[in-house]
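With one protein chain withheld, the remaining protein chains of the complex are depicted in position.
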């Protein structure tokens, strides 16, 4: 922790700070510059973090030196983490994983049809929402347990692992009975009750980045899950909110390589939400793989015109197939397989 | 709903759209311009909203005409809603309400001391967190029920109503037993499970704006609460996330007057979070009242140097008193009382 | 300047940094913490700023200690600067100044009519654009010198000082012949050629904040003007670009009090651009004065329906009069006059 003092700080104020911090068991190192004086504190940063040094008289700015996350950091674990899903799917290794399926589970037949198509194109994980976080209370909120059952049955039938969103701590047990990966959605990235409960689960979790979460906050939310005991966390970049409205979100492609530097956790790119427009999905998927992500999550619908949600960003099965063909070439160019 | 067609749309594509929408029971009105053709649809917009017209061949853009919120809108209710709290505090009328207190409830003595100070300065509602949404899992997470009890006891002792945050649907009953107003925090503004449950409660709710929520999304979240039966909703502007980092958040002062135009619900300004720096709090409070808000929420701490959270944005009791003196003059200038 | 080193920095890398910086004449102060080592450099920070220490092996982060602006800072000059315009108008003192008028100068008669109305309501400076920065090349670009002449003539007739925008270094002499204050618009806040030339002029300059400029960058642009010799700089907060689209811009009300802390220069609020909607202008004006600004800039038009530009954010003269009545009460509440 570094504390920059005001130009007009008094010696008395400096001594006040030093006395307080000494009581906290910290060692101080003072640099008296021509215009500013700076104190560097050595000792457990956690102690300092809960002390609002900003408010001490004479203090201008406080700068933390250490990242607040520990378990998710690359410094904690040098090698890439590999999350194993179901029987034999590995996320975070050399092989890329593709999760695909409808935004919402609508009925058995449509889900079967989409599952067949994505399987054929090379996806190994079926996605589909049973609990939907919708902006409006008047919109379709998902089929609930019936949707989970369809997802699970179709997954088994086609030999696909499954992923679905959980929104309420009271639904975790239920969702765990049906799905192979729990998804924690963007709107709930800082739902701390949910993060803590999911940390106690023995299932892989995919944590989507909040729509306006910094990379640091995202990693801190992952830290909640690991700190509660669940190390099988997959991150998912799904676009952030910016001033640009020509696309629904701005896919933060920089986040892929940066997260790889900062953390050992696998990272997936979701270009369906990251762009919000189906014509841009393939280009976002290719960019994600070129940038170094460990997999993709793609919305696919047999008949987007009739999709209950997110039709405008869903790919038809034949477009998905064509995207997969292109993505395989990019994967090869970066020495990965699909 | 208005649909703008592509320049090269074919007659066949237009007929396809018209047939589909006719089946949905909608009347279409076509304007064929020199460069673009536009279709206006008349009929229940809810039907159209779940149909992804964006994806129909030939469609360039879809523009909704009606706001999605109904119960919260000024069109639904012309007069200002007044929310009654405890015995006799009214929020949304001519008199401004001031909620103040520590970020977190820390112990009984500190809470009593702060309560005495804010009461003396003219506040009528005591705030204080017992469940804290913290970025880091390693930070103080609140005293839980013990904190609620302290809040409630001190409120009664000093004749102050109380407000505190609820983060988990499973805690709602507990919080209802102790507090007069439930607060739904910024990070949970789109926690739909929580919104629905809070909609079933018979207590006033204060809904904070999400850190990157548009005014439309914020009103939609309020709509969830009203649609579930609870009409006693108070909105709270607490700053949004922008590119500017010199302040913790950017207090969106425009939102105050705009929300008053769009909705009948009362709106409170929280300049403690809206600025994130105690030296700016008084100026934000005055601006809020000048812009037409119905009250203020202010973090006050007897000894911010020792505060467990948010010390850097908390006011000392004497600064709070001085702020209140200034705010009273502004209130008078806009023909309001405190 | 503080340099935070990587956890795995080697002693050799540290010595490499120390040797380089010693050659630059800097004294280093090393704090070796448990997890991280930090070096604080003492000496002229300007020397360090042009050395990209970020790229040195072993360096994780570089944090400047001093603000880069000097002449505009409150530390350089403790007292508020007062800018004198024409004969006797003072900006930055106890009396607030109001600048009003049409977005663009359209013709003599309209300008006279608006000038009469704003004078009557209490404004002392007439605004109006002769060179207009328009998003589209096909929109009205301003009357040029003819507009300047109208502005100047009408100003003299009504005893109003005048302000108008200059966009091109080649137009500075021309604009100086007609106007009392040069305006440097938001789009040109980082047009460094223009900033330097305007720094050589002997006229007051109003520098609008760029649409996505941080407060630091804004003050740096002001520093360009002062560093070139012109100390008569007025700042103008006119709203920033954020994710919120319900208003044209987000008026950054926090900036008013913060700029007052950081700098001695006067600051004006422009709620016409800051909101972009005429129904919100009065509320933004009141908030600005309550927050502590030194004046207002307001777009007024006799017939906004026919205005060539910015009609949607212009006030009718009677609305302007009514706003002024309200603003006077707020001014009194903060012990200022108009």
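The chains carry the letters A, B and C, assigned in the order they are written, with residues numbered from 1 in each.
Quick note on the criterion: a residue touches a chain if its C-beta (ideal position, glycine included) is under 8 Å from a C-beta of that chain, and two chains touch if they have at least 3 such contacts.
The model shown is predicted, which means the values in this text are computed figures rather than measured ones.
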item: From B:22, B:75 or B:107, residue that would touch the chain that is not displayed; value: B:75
item: Of C:6, C:77, C:112 or C:134, the one touching the omitted chain in the full complex; value: C:134
item: Absent-chain contact - pick from C:113, C:228 or C:332; value: C:228
item: Residue, one of B:7, B:23 or B:335, that touches the chain absent here; value: B:7
item: Interface with the undisplayed chain - residues on subunit C; value: 20, 46, 49-52, 54-56, 68-69, 133-141, 167-170, 187-188, 190-193, 195-196, 211-212, 217, 220, 223-224, 227-228, 241, 278, 304-312, 314
item: Subunit A residues that touch the omitted chain in the full complex; value: 212, 214-216, 240, 242-247, 250-258, 261, 274-275, 277, 279-280, 283-284, 286-292, 326, 329-330, 332-334
item: Absent chain, residues of subunit B that touch it; value: 2, 4, 7, 29, 31-36, 38, 40, 42-44, 63, 65-66, 75, 212, 241-243, 245
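Assume only the chains that are shown with their structure count from here on.
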item: Taking each chain's C-alpha mean as its centre, the one farthest from subunit A; value: C
item: Distance from subunit C to subunit A - Cα centre to Cα centre, in angstrom; value: 38
item: Rounded Å distance, subunit B centre to subunit C centre (Cα mean); value: 31
item: Between subunit A and subunit B, centroid-to-centroid distance (C-alpha), Å; value: 26
item: Residues of subunit B whose C-beta touches two or more other chains; value: 212, 277
